[in-house]
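In this view, the complex is presented without one of its protein chains, the others remaining in place.
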Amino acid sequence: MSAVADAHAADHHDHGPAKGIGRWLFTTNHKDIGTMYLVFSFAMFLAGGAMAMIIRAELFQPGLQMVEPAFFNQMTTMHGLVMIFGAVMPAFVGLANWMIPLMVGAPDMALPRMNNWSFWLLVTGSLILMSTLFMDGGAPNFGWTAYAPLSTTYGPDSTTFFIFSVHILGISSIMGAINVIATIINMRAPGMTLMKMPMFVWTWLITAFLLIAVLPVLAGAVTMLLMDIHFGTAFFDAAGGGDPVLYQHIFWFFGHPEVYILILPAFGIISQIIPTFSRKPLFGYTSMVYATAAIAILSFLVWSHHMFTVGLPLPGELFFMYATMIIAVPTGVKIFNWITTMFRGSISFETPMLFAIGFVVLFTVGGLSGVMLAIAPADFQYHDTYFVVAHFHYVLIPGAIYGIFASVYYWLPKWSGRMYSEALGKAHFWLSFIGLNIAFFPMHFLGLAGMPRRYADYPIQFANFNQVSTIGAFLFGASQLLLVFIVYKAVKSGPKADAKPWDGAEGLEWTVPSPAPYHTFEQPPRVD
Amino acid sequence: MSVQALRAGALATAVTAPSSALAGWGVNLPEGVTSISNTIYDIHMWVFWICVAIGVGVFLAILWSVLAYRHSKGAKPAHFHENTTVELIWTVIPFLILIMMAIPATGTLVDMYDTSDAEMEIKVTGYQWRWQYEYMDEDISFFSSADTPRDAERNLIKKTEDYKYSVDNPLVLPVDTKIRFLITSNDVIHSWWVPEFGWKQDAIPGFINKNWAKIEEPGTYYGLCAELCGQGHSDMPIEVKAVPKDDYREWVAEQTGEDG
Partner (left out) sequence: MSSNQSYYVPESSIWPIVGAVGMLLTFFGLSTVLVNQSNGDPTTTAWVVFTVGALVLVYMITGWLRDVIRESRAGLYDAQMDRSFRQGMSWFIFSEVAFFAALFGSLFYIRFFAVPWLGGEGAKGTANMLWEGFQAQWPLLNNPDNSQFAGPDAVIGPWGLPLLNTLILVTSSITLTLSHKALKYDKRKPTIYWLAATVALGAIFLFFQIEEYIEAYSHLHLTLDSGIYGSIFFLMTGFHGLHVLLGGIILFVVLMRLIKGHFSAHDHFGYEAGAWYWHFVDVVWIMLFVFVYVI
């Protein structure tokens, strides 16, 4: 795909950003909003990471050293919620805000005012969520999944605040997703047909569809929790004819597509970065699009694989096992396509590419343990153990988080007009890579050997691997502070970046100068 | 005292816990002591080795690509970007591999769900934070709570081998007997899990889940609650003493005799 860079010829009304705090509070500019999303999500990433450090510190040895089990449970719950709703999802929305208009040649997002509201509602929801940490009775302590009746009859007072914060975060995400869809469908430059869109745009289109389809379902689930707590309903209480498992069905109908919401945009990012640094077009673009769509559709049919041990009737158990196993096929297609893209390319190893290769390697590990977990009879052993914890951290950290890191390094020159230090970037990658594997690989062993998840204290046979895991976790956690320094240093004093700092890169975003001007593509470019 | 009798009866035939279960560097599932747990172990290993093979293949392909086609070594990029044949191949072959996994998995699952023809029935009820066991065919019912010393949790005394595992009243079961478990809860959701039996089953308040085990070897088998149930989640372990049938009958007689 090539594009003519005539975008800036017609920059007639010259308006830059407003001055002062008002620029950020009242802005309608997709780049400002994207920046706010990214900065906010990184702050939440550090907060959620601090909680993870508390968890790992407590688990360094058997016995209760640092925190009480009650507080430990608050940490596991809040770590999950903060990372999912506060860090990963907003980071992807931030990337979408920054990049989608640049990649499709649009002047801004389709609905710029609503875009700002999405961001500030994210802050609102997060404030309410974080405030629960300071309440009497503590923060939510029932796991991010909030299974009834632990979250209803037995939940702390803060549950109500948690429920409304989920509502607000949901509204924020739905509005963000509507904006993304409207932008992609309606704002593409002339000539950019659907099948010419960059993969990042494609994966976000499908992600946005998933968000709009399942966040309302989550809203329904937590609303029913609220009713059971405050209005005497019996949705999740068998004494009144309800069923606690109903909550799990609704929750996971949201929860499984949610997992793909956290991963699909990263798939898109990797599909941008690997071709750039292989200097070779993406292999199998069409099948990548179809595979992404297939994963999204299948995600609606597999929710009960999170519930293999709740006592599903046998036909249900079989159906959900088969459907889950099938997901391995389109996912495999994507992995094979990425590798074939590298095959016979001309590969260089800048930091974005390192993270992308790390992504492919480690996501394969997580994907394969996913296949094991899909085998329902074996899941009667794996379920709710550290094997599951290892699995989803192997898909979410190399998947979502590495995807985000890769795109930060990849697009930082475009955002800031400056290059980061390649040496430090590589150090960040290797420290993260080593730390992650030391932290999470032993968790496979712990789970298989019989350690359940969400345990504040454990039998001594699990002590050795827990100790190793904690050391790795602190290494991984500490190396993230390096990212703060790298970005700060680049923005402050990095060398100036070209409009297209990567010689193999393709796409409209590289046709505008670096840093990207405040307004771009006010007249749409033509795409051949 | 029923507790004393229970201990005396059970300990008489108790075998010390298998060393594999308490190894400090355990890395794998136990093979277990029921036919189901053996089958699950076999499926687990079968799927595991397939995954290892796929993983090794993928990693070698990546390694080859990044080593052989380095820009710094002057590699010139090719320009191909699609090939329907290979895409078809790597869609169909994984599908066939999955079928090879699904066939044994389906059979095992059907067996696990077959709780018919049980010779005895145990009702397990989860509480915050202990288990209640009811022998449905006998007049026996008792609670089983953790007896890990608080001082050990606070690191004031040395932790023993069975730290976080031992209970006051273990569940005593006969070997070579098909036992049906009826699992439920009195408050929140718990999950009753003995790895050596091959499964865990959630205890849902107001509902009953069924599963079964036919223990093949006498011994002491430990388990843990596997569903987050509040701050005592890690404080409701399971200890099963599997004893020969004769000893079991003796134990039952002692229990019911003393109780009335």
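Which chain is which? They are A and B, in the order written, and residues in each are numbered from 1.
In this text, a residue touches a chain if its C-beta (ideal position, glycine included) is under 8 Å from a C-beta of that chain, and two chains touch if they have at least 3 such contacts.
All values derive from a computational prediction rather than experimental measurement.
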Selected from A:Leu127, A:Leu194, A:Ile297 or A:Ala423 as touching the chain missing from the view: A:Leu127
Sole residue of A:Phe40, A:Phe72, A:Phe235 or A:Phe465 that reaches the chain not shown, by the stated touch rule: A:Phe235
Chain not shown: contacting residue from B:Pro94, B:Gly126, B:Pro174 or B:Gly206: B:Gly206
Absent-chain contact - pick from A:Ala87, A:Val201 or A:Val217: A:Val217
Touch list for chain B against the chain that is not drawn: 182, 184, 206-210
Where the unshown chain meets chain A, residue by residue: 15, 18, 22-23, 25-29, 106-108, 110-114, 116-117, 119-121, 123-124, 127-128, 131, 157, 160-161, 163-165, 167-168, 174, 177-179, 181-182, 185-187, 190, 212-217, 219-221, 223-224, 226-227, 229-235, 237-243, 245-246, 249-250, 253, 311, 313-314, 519, 522-524
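Operating definition for what follows: only the chains that are shown with their structure count from here on.
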Euclidean distance of C-alpha centroids - chain A vs chain B, Å: 32
Chain A residues touching chain B - in the complex, by the definition given at the top: 61-65, 68-70, 73, 141-143, 147, 149-150, 153-154, 237-239, 243-245, 278-287, 309-311, 314, 317-318, 321-322, 325-326, 328-329, 332-333, 335-337, 339-340, 342-349, 357, 360-361, 364-365, 368-369, 371-372, 375-378, 380-381, 383-385, 444-445, 448-450, 452-461, 463-465
Of chain B, residues touching chain A in the complex: 21-30, 39-40, 43-44, 47-48, 51, 54-55, 58-59, 61-62, 64-66, 69-72, 75-83, 86-87, 90-91, 94-95, 98, 101-102, 105-106, 108-110, 112-113, 128, 152-155, 159, 161-165, 187-189, 191, 193, 195, 198-202, 204-207, 209-210, 222, 224-235
